[in-house]
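Of the protein chains in this complex, one is absent; all others appear in place.
Going in written order, the chains are labelled A and B, and every chain counts its residues from 1.
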Amino acid sequence: MAKTNAGRFFEDYAVGDVIKHAVPRTVSGGERALYHALYPARHALYSSDEFARASGLPKSPIDDLAAFHVVFGKTVPDVSLNAVANLGYAEGRWLKPVYEGDTLRSESEVIGVKQNSNGKSGVVYVRTCGLNQNDEVVMEYVRWVMVRKGNLDAPAPETVLPELNKVIPADQLVVPEGLDFTGYDFDLAGESHRLGDYEIGETIDHVDGVTIEEAEHMMATRLWQNTAKVHFDNTARPDGTRLIYGGHVISMARALSFNGLANAQMIVGLNGGAHANPCLSGTTVRAWSEVLDKAETSAPGVGAIRLRLVATKGGAPFDLKGEDGKYLPDVLLDLDYWALMPL
Amino acid sequence: MAKTNAGRFFEDYAVGDVIKHAVPRTVSGGERALYHALYPARHALYSSDEFARASGLPKSPIDDLAAFHVVFGKTVPDVSLNAVANLGYAEGRWLKPVYEGDTLRSESEVIGVKQNSNGKSGVVYVRTCGLNQNDEVVMEYVRWVMVRKGNLDAPAPETVLPELNKVIPADQLVVPEGLDFTGYDFDLAGESHRLGDYEIGETIDHVDGVTIEEAEHMMATRLWQNTAKVHFDNTARPDGTRLIYGGHVISMARALSFNGLANAQMIVGLNGGAHANPCLSGTTVRAWSEVLDKAETSAPGVGAIRLRLVATKGGAPFDLKGEDGKYLPDVLLDLDYWALMPL
Partner (left out) sequence: MAKTNAGRFFEDYAVGDVIKHAVPRTVSGGERALYHALYPARHALYSSDEFARASGLPKSPIDDLAAFHVVFGKTVPDVSLNAVANLGYAEGRWLKPVYEGDTLRSESEVIGVKQNSNGKSGVVYVRTCGLNQNDEVVMEYVRWVMVRKGNLDAPAPETVLPELNKVIPADQLVVPEGLDFTGYDFDLAGESHRLGDYEIGETIDHVDGVTIEEAEHMMATRLWQNTAKVHFDNTARPDGTRLIYGGHVISMARALSFNGLANAQMIVGLNGGAHANPCLSGTTVRAWSEVLDKAETSAPGVGAIRLRLVATKGGAPFDLKGEDGKYLPDVLLDLDYWALMPL
């Protein structure tokens, strides 16, 4: 009897299956400090208990993206160990802040399958929930991946394609209970710009860059208990390089976006995202943003801003795709998200 | 008066001496998070307070090997600063889990000495205890090292060789108070295999590999306050390499063994171990295990499994020694330990 996990193949997923992912995780100040050591994260709400309390929260939560990474990491052994490609994200929502002492686990429901015409692989759609120790859903998102077939003779399943919102409507965003930006301290937050100061269509070059080292992305990816071999084992890819976890690039770009978006405090929605090109150690990551939309919320003083966040490894800021409609080779990430910002 | 510590030489140890090692250490969630960032550690009992509580413990302890490293690190300035070689371990037992907020210190008793026939060095045996803030012994082990003589004219001491168990009898293993695996959640733990699913003699290739960077092993070794120069100073060895702390390889191999031994939750005994070959930065570490024995314990649902854990830097899994009886050059570690596993 083989004791190790070989991962699931395309034929092992059926619509309606619920996968209870392994290894729950209690987070502490250690994860928070490591997040600040690994990324140039400076958003005040995630740095200071006092700032968080002045905003109506009990204390400073774990960074929203750290919560995402913890939830995501647990799904890797069940969802993407045999994945050929990570194709997309949709309908990501953060529903409750995660605090030190919380214990997170993950569950995924298979919501779509479509075998590829070559018969060798297929696309699997899962809706993943992160739950805390009280069985409350702290976040959820849909992800689809291309997975190899293990048995090429397995029959093709009936195609099921989920209907997914391209953008989460602003009225479906969940603002954390108690959040109140009416007494927001812009000096302490680092910038004076409020929601009204941003215009739809406006682009911001975040200016700063960070050169990534192998030790850093591996420490981050291990911390989230992501087990994909390509991130850690320099014999796993033919060219001997280690592929940087796409989430590491997301966190790096988001942290860099502080410079120009210091008041885009909490991420509450993930509309979509593409890892446009692979990222390797030695890359200097930069970021730019585009304001896609703005909205009000029911919480006092709290607005929502929809942003495109692009990470690059070179090229001119604001360049995204070529004439062929494909991402330019220097683009690493194209992310579409909602964040909360003082009105 | 020289103010710095030159370390002890062979003639400075006498059987019966008790050395109170310096620099007590309070552990926190920071050490736990760093352990998870440095190693792909996924055993659920050390990851989740909830899982630990469901197993009868008050919360999730610090990883057993982290506790070992903290205890071990304190002994380096007194035991192995002038060591030529780390020869072996025996009779290691974990007696009480270590929790966040506990403060550890170490004491060693010299239990054996034997001058080498060349008159230039000798072997010193110490029994080391790690104690917490309540003076309870949390772990103990015997270690022997070859140490240079500082004064070649110092007379050879009377040889004393301690009698050491080659294997700790299962009935001398200490199961943490309250531990109960009768409600064990195999889904959350990550694998379905219980003690009865393993056969004595069975071997498991843990499949995954991790390539080690200088920054990682140095951060780990410093965290345990291990001061041996060869790990940190690229001028300390003639070839300019930094030798990776053997304990880093132990933790890496143990973490890799999750894949196939996810339910070997708590380490309670260290029967022996050899650092077969040096490990350097850039090495991709892999691991395989062999089931050496199985036993019951008095705790509900809790069995014990005795495992050989081998770390390698290449070669075929399950190859260990050549025809000459010596470790093959790709073998880094050969460890013999007892772990607790659900029946």
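As a working rule, a contact is a pair of C-beta atoms (placed from the backbone, for glycine too) under 8 Å apart; a residue touches a chain by one contact, two chains touch by 3 or more.
The structure presented is a predicted model; accordingly, all values stated were derived computationally and were not measured.
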**OP:** Consider the whole complex, including the chain that is not shown, and state which of A:I19, A:L34, A:L179 or A:L195 touches that chain.
**Re:** A:L34
Original post:
Which of these, A:T4, A:S48 or A:N116, touches the one chain of the complex that we don't see?
Top reply: A:S48
Subject >> Given A:G56, A:G130, A:G260 or A:G273, the one touching the chain that is not displayed >> reply: A:G260
Subject >> Candidates A:T159, A:Q172 or A:T211 - the one touching the absent chain >> reply: A:T211
Original post:
Given the full complex, what residues of chain A touch the hidden partner chain?
Top reply: 28-34, 36-40, 42, 44, 47-51, 59-60, 100, 187-191, 193, 197-198, 204-211, 213-216, 259-262, 284
Original post:
For chain B, which residues reach the chain that was dropped from this view?
Top reply: 1, 3-5, 20, 22-26, 28-31, 33-34, 77, 100-101, 103, 105, 133, 213-216, 218-220, 222-223, 225, 227, 229, 232-236, 242
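We adopt the following convention: only the chains that are shown with their structure count from here on.
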Subject >> Distance between the centres, which are taken as Cα means, of chain B and chain A, whole angstrom >> reply: 36
